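In this view, the complex is presented without one of its protein chains, the others remaining in place.
Chain lettering (A, B and C) follows the sequence in which the chains are written, and residue indices restart at 1 in each chain.
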Amino acid sequence: MSETDTRTTEETETARRPGRRRGREDGKFGRYGGQYVPEALMPAIEELTDAYERYVLDNEDGFVDEFRERLAEFGGRPTPLQRADRLSERYETEVYLKREDLLHGGAHKLNNALGQVLLAKYMGKERIIAETGAGQHGTATAMAAAHLDMPCTIYMGERDINRQRPNVFRMKLNGSEVKPVTTGRGTLKEAISETMRDWAETVEDTHYVIGSIVGPHPFPVMVRDFQAVISEEAREQAIEKTGGVPTDVVACAGGGSNTMGTFAEFVDDESVALHAVEAGGSTLEVDEEAGVAPNSASLFAGDEGVLHGARTKLLQDSDGQIMESHSVSSGLDYAGVGPELAYLVDEGRVDPVAVDDDAALEGFHRLSSTEGIIPALETAHAFGFLEKHHEKLGERVVVNVSGRGDKDLDAAIEETDKRDVDGAPDMSMFTGGM
Amino acid sequence: MSETDTRTTEETETARRPGRRRGREDGKFGRYGGQYVPEALMPAIEELTDAYERYVLDNEDGFVDEFRERLAEFGGRPTPLQRADRLSERYETEVYLKREDLLHGGAHKLNNALGQVLLAKYMGKERIIAETGAGQHGTATAMAAAHLDMPCTIYMGERDINRQRPNVFRMKLNGSEVKPVTTGRGTLKEAISETMRDWAETVEDTHYVIGSIVGPHPFPVMVRDFQAVISEEAREQAIEKTGGVPTDVVACAGGGSNTMGTFAEFVDDESVALHAVEAGGSTLEVDEEAGVAPNSASLFAGDEGVLHGARTKLLQDSDGQIMESHSVSSGLDYAGVGPELAYLVDEGRVDPVAVDDDAALEGFHRLSSTEGIIPALETAHAFGFLEKHHEKLGERVVVNVSGRGDKDLDAAIEETDKRDVDGAPDMSMFTGGM
Amino acid sequence: MANADALDAAFADGPAYVPYLVVGDPDDESSKAYVEALDRGGADVIELGLPFSEPIAEGSTIQEALVRSLDAGMTPDRFFAFAEDLEVDAALVCMTYYNLIYQYGGSEARSASDASAGPRPFVERAAAAGIRGLVVPDLPAEEAEPLREACDEFGLDLIFIVAPTTRGDRLDRMMANVSGYVYVQARLGTTGARDDVSDQTTASLDRLGEYDVPKAVGFGISTGDHAERIVAGGADGIIVGSALVDVVAEGVAAELSTAEVADRLEALSRELKAGAERGHRSRTETVESA
Partner (left out) sequence: MANADALDAAFADGPAYVPYLVVGDPDDESSKAYVEALDRGGADVIELGLPFSEPIAEGSTIQEALVRSLDAGMTPDRFFAFAEDLEVDAALVCMTYYNLIYQYGGSEARSASDASAGPRPFVERAAAAGIRGLVVPDLPAEEAEPLREACDEFGLDLIFIVAPTTRGDRLDRMMANVSGYVYVQARLGTTGARDDVSDQTTASLDRLGEYDVPKAVGFGISTGDHAERIVAGGADGIIVGSALVDVVAEGVAAELSTAEVADRLEALSRELKAGAERGHRSRTETVESA
């Protein structure tokens, strides 16, 4: 009952706050967005758009209520907004952490995966497919599919499978089929193509769960709406704890789902500065010749193009070929970004910042040793930002801890060993792998 | 403010419910408990008893309020009580999961570690030490120590260090010193001795954070009181969701901290059956000659003795030498058990059950694939119990999911590979380690 | 210099055989020989694939060909030079993804505040290279306005793909934009050679009956028999991609000579073309005997 009450208030609220509605009508965010997909997928996309409007926007059959309840019971929502005592001291400002790392599965990814799998169920679909790169979205989808008793197939590049075995194991434990993709270079790009291919053949009974605010409409708005629970909670918690909205909100950005999830409810609060922290990789310089960007800072360094169904900002060479991106964190390692973020950056509403691998690793160690929270390497970029730019921040900063770092222990040992990282413990006994 | 109100109600409640007060006066649970420690530790134990009474029982300086607030913000409490849809169907009874796996760090262990580290701070201690076997208590303590800015040393057997590298890495990332213990067989027993030794020399400024409801008074009551938050929440949640207390409450038992935490608030509800599920290992038979119990079912198969400061039920040979215990889950692998559980078993209030390695592994796979929750191998024993004994259960069963299984992926692959486990996915591509 | 006939002409007398190959697969020189072999084998239109790094609409056969071509250094400019160099009678169509079209001509076009500036330079260059039409599998009719305009300006046809699931408003919108021919997707799914002919094909052709534009059926055609049945079923042409790319891939795998592979492509082309003609005859006969 109280769920329904809240919803009603929310709806009124949303009406007053246009930022929350952006893109819902036509999938356009200024010049970005759209539906650049093979014709064969269009009916599925139209069916999905219709389902999104009915179930997600209009709460038909109580979809939203069930979604919220399952997010709470199965996912562990609400996640806390925690004051970070030692970072607050260090930066002489109030630092609050939104603890998405405590969500079931260890990252914000479940908000979206659970929403989409549940929606697929409401749509009468009988099968779930998804792509995954680092394996975080795949594990979240596999969990949601097991929870909702839906058969699930996850496509994953063969090379990624070998790099992310624990996540592969988790997906299989959750009863999903993991299909190795051997075409091309065997990474996320190929996995996406392969999943689209599967979907093109099976649209009638299958739903494709995209893992971020990317892809054709309605995915960017739908994933944002599912992830917006982060900022809905954070905004209320901040007001309750500190008496007002924060001055700054910080989130890392790969595809941008945790980013928009963390920003959504603040977009209309003009006083709140929004910082999207991208992976600066080793450098922002690009190797045109090799088609390699040693970063994945598409908001900061990319330019407009069309990828995976949407017009957005991309890392591409002058011909328009998509670059291989790079980051110490595989979850940020994507050459595109959600069209809504591209729009908000152009509008000046979101401040894009690149934080390089070194600074991210320092952030990783800083949060681990001073706050007792081991963040995902993706998340660590947000803390690299804090260190570097804290002087320009206001007096109340909310940082989204998008995920926990358990999945990254191997990578962190290895990457730390390559460098002289400030504040890192002596790990020499472990180098050479665990 | 509302915290204080709650406390007052709780105190009145506690007064009506003797089970919650058991052992607080003198550390005795019938014939069990006590303070069997070297004389040099007695002053520390007395100081701790005094601090426990003042801060934990009487909320001096608002200790309890701060503890609860930090548990909520840093730890992520309350954890949900979730209906397990598919298990409910399978067993034709309502199965609810208390989701301690969602607590920060991935297990119930933080409830206790955070309480003790905070208490040490209130006592003016300047240093934390702890022992760890599988590394779960060590990581929880390291997190709490980082969070509260206390230097921390964790003792861990050298052999365990090699078996549990990810946990070692987590402790070091959190800024703790991990001291390898090379004496004896290099496992938990030796680590406990080494920690006691450190404590005996440093009692004046150091607090020893014991990881379960074992050890000399006041540890068993204090750890129970910190962990009791599990059942305080679960009882309220069950009443709210189902209109009444459950018919059965199930928890795995190693030392017994999650067990008593899950039972505490229900002990006085006579209608509620309490099932403590121990590790049956490979068999309940004991090899007297080798001094080895291929299980760690001390409640079920042990007998009375004195270990690590308390009189309780133990796995020992006829001379009184402590046996090496065994379990597929290292966190249950302990030859003793909390004295309060020993007492409640003798009284007939708690039903001790042993679940063997095979059934635990099946439970692990069943929960993973049907509910989308990968449990710790410790926790999996509770689900082995459910499968085997569901027919004797009432209509509303609460099972504590004491921890998540991310730490156990390697072990689970390996152990599954050795057997023909019902419901396990084909993992042949991974055998040989990851 | 490519043949300058309009695409309509290719469908004018008898069923059109429309083969597809990836340009630059596995290298420019062999690729030229292969495309010319298609021409000798009877191609009426040739679809030249310009590889994009993220080909979301392709099956694995074509995707791997695209990777081979990219690895060998294919770019839009090389593609156009290749087209200019070709000596073929068939009309040339370029099949590629929208981002390459949109980016061509560098960042000036892209960063102009008018988003429609994008596709013009590509189309202009394509026209100059003798390309007569474009197929862009990830460009739906709804987003096609700027490209449609550029094609009109430079006299290129814009070919749309009609899926088995396309109907109603979407089909109308597409048909309002299409020129040259429509690419009728024989079945759901992505490109790739199959053994059977789908019922979906017949249904699609029925649905398209009322529109006055040639209907070329593609996706999965690999033999003369296929071709025959499809044309007999009402298609104005057949599009064959994966079956031909397979021949190139086998050549790569078995390290066959370019001439050998070209011969095989020519032979398969003759078979397909002959099948299509048989189908056409049987249809004419049916119509006549009716």
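Definition applied: a residue touches a chain if its C-beta (ideal position, glycine included) is under 8 Å from a C-beta of that chain, and two chains touch if they have at least 3 such contacts.
It should be emphasised that the depicted structure is a prediction, and the values quoted were computed from it without experimental measurement.
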Omitted chain's touching partners, listed by label: B
Omitted-chain contact residue, chosen from B:Gly309, B:Gly363 or B:Gly405: B:Gly309
Chain not shown: contacting residue from B:Glu25, B:Glu89 or B:Glu201: B:Glu201
Identified contact with the non-displayed chain, of B:Asn162, B:Ser271 or B:Gln321: B:Gln321
Of B:Lys189, B:His207, B:Arg224 or B:His275, the residue in touch with the unshown chain: B:Lys189
Hidden partner chain, residues of chain B it touches: 31, 34-40, 42-43, 183-184, 189, 192-194, 196-197, 200-204, 291, 303-309, 314, 316, 318-322
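One rule holds in what follows: only the chains that are shown with their structure count from here on.
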Distance-maximising chain from chain C - centres being C-alpha averages: B
Interchain centroid distance [CA atoms averaged], chain B/chain C, Å: 66
Averaged-CA centre spacing for the pair chain C and chain A, given as whole angstrom: 37
Contacts with 2+ other chains: residues of chain A: none
Multi-chain contact residues (two or more partners), chain C: none
